[in-house]
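Not every chain of the complex is shown here; the ones you see sit where they belong.
Going by the order they are written in, the chains are A and B; count residues from 1 in each one.
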Amino acid sequence: MPSIIIPIMQQKQVAQAISKGKRLDGRGLTDYREVQLETGIVSSAEGSARVHLGKTDVLVGIKIERGQPFSDTPDKGVLTVNAELSPLASSMFEPGPPGVQAIELARVVDRGIRESEAIAVEKLCVIPGKKVFVVFIDIYVLNYDGNLIDASAMAALAALLNTKMFKYELKDGEIEIKPGYTKLPVKDHPIAVTIAKINDILIVDPALDEEQVMDARLTMTLGKDGRVCAIQKGGSGHFTAQQILEAAKIVQEKSGEIRKLLVKD
Amino acid sequence: MLKIPQKTSKKLIDKAGIRADGRKPNELRPTKIEVGVIENANGSAYIEQGKNKILAGVYGPKEVHPRHLTMLDRMLFRCRYHMAPFSVDERKSPAPSRREHELSKVITWAIEPSIFVERFPRTAVDVFIEVLQANGGTRCAAITAASVALADAGIPMRDLVAACASGKVGGHLVLDLMDVEDKMGEADLPVAMMPNLNAITLLQMDGGLAMDEFEQAVNLAITGCKQIYALQKEALKARYVAVKKAVEE
């Protein structure tokens, strides 16, 4: 992968600013970039949402298809998350099968949804052990300016909330589609918040130039009751135990803010 | 997307010559082109043509990677056509299909004649096309958007490449087929051209057309390309105005 070389001068500026409690784009240390949300924009998908997080641009489409359950969960529908880093989105991305960055992204978003039990998969079972519905969550990155995890998790949740399921009935053991739609049964609203550490200072929602100088990142995904459902530490640096607890507090606050943006009720 | 099996009682075209979506035979779908939509790309464009939604982004001129593909006397020009898994009714695997490989090649051939490739030896220009929602005629819409994106990237060109299909549906020659017309109709004939140079750079066909119908269909597609061409120029102009405003403010 051809890397984008951020000039050393700019790297120093990013780090120096943060040491002074500032960020180059004017944000406070725990501010998110502006979030723009559009839903229902892909009519060929059962659900869709596009999130702009600053200049980061992620589209998520949901497809629901007939399939078979896993043998260890015969009475549950199947959830599949996939991420594509389109070469459209950055000169750092190349065409080809998903690399480890795309795999990690998909798996972190997957765990947030799965562990929070956001989807009532038990309601997606048609005939136990034989027929269930499969929910495909496809993350499509259209412009990359850092913090893909949070943007993708937001778009995935918004797309799930936007998903229509066809009605059906069973006839002679076969699924028969009926007119009309219902909502996909969504039980929880997991929000992922990513904290980066630069010069031993914690910041929220790192932009690309910040990612490139950060020591490490920590993503925590919280359910709507505030419980922690999934965590991922990334990057070749470390956190102290104290920093982790500090990060957890920031996440608690920010996840609530983001959830309000996405979930209207 | 699981659908209720449709009764095809609804005709593709009625006695008055009106198509299933209300268009006349020689009418384009509502088409919208936006320029400069991908922040990181050197140039980009977005097209909505009926229910098609397609993004094209240009990266380059840049070093050639892998290096052994470098050409000493010209630019390496590549287009990649790719469909999002959710762009069609039945989810498509993200891995490129044989169809996507072929379309990438014919799109490259369709656009390359418009580029002064010999002016940029030892470089590469990549055009990445993502079909977000597909409803028939995506290769043409992709070419239309890609050519605009190349102009947005400032790549010197002989002319824009505009593309539009014609075809035969329910016994009538029609312009700009949507998915159901493509699948249920008698023929589909996508064309791309540089209108100012009278140069046809893409021509494919599937179906069945008598020779005289074929000739009429080619001419009909050309009229479609010219309408698309006007939309391309408008979009670029709007972008230029917007940039100019932004700079002046």
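Following the convention adopted for this analysis, a contact is a pair of C-beta atoms (placed from the backbone, for glycine too) under 8 Å apart; a residue touches a chain by one contact, two chains touch by 3 or more.
Everything numeric here is computed off the predicted structure, so don't read it as measured data.
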_Can you give me the copy-number formula for the whole complex, using the labels shown?_
A x3, B x3
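Convention: only the chains that are shown with their structure count from here on.
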*How many Å are there between the centre of subunit A and the centre of subunit B, using C-alpha atoms for each centre?*
31
_Complex contact set, residues of subunit B against subunit A_ = 1-5, 38-41, 44, 51, 53, 55-57, 59, 62, 65, 80, 82, 84-91, 94-96, 126, 128-130, 132-135
*asked:* Going by the contact rule set out above, which residues of subunit A touch subunit B in the complex?
replied: 2, 41-46, 48, 55, 57, 59, 61-66, 82, 84, 86-91, 95, 97-98, 136, 138, 140, 142-145, 166, 168, 175, 177-179
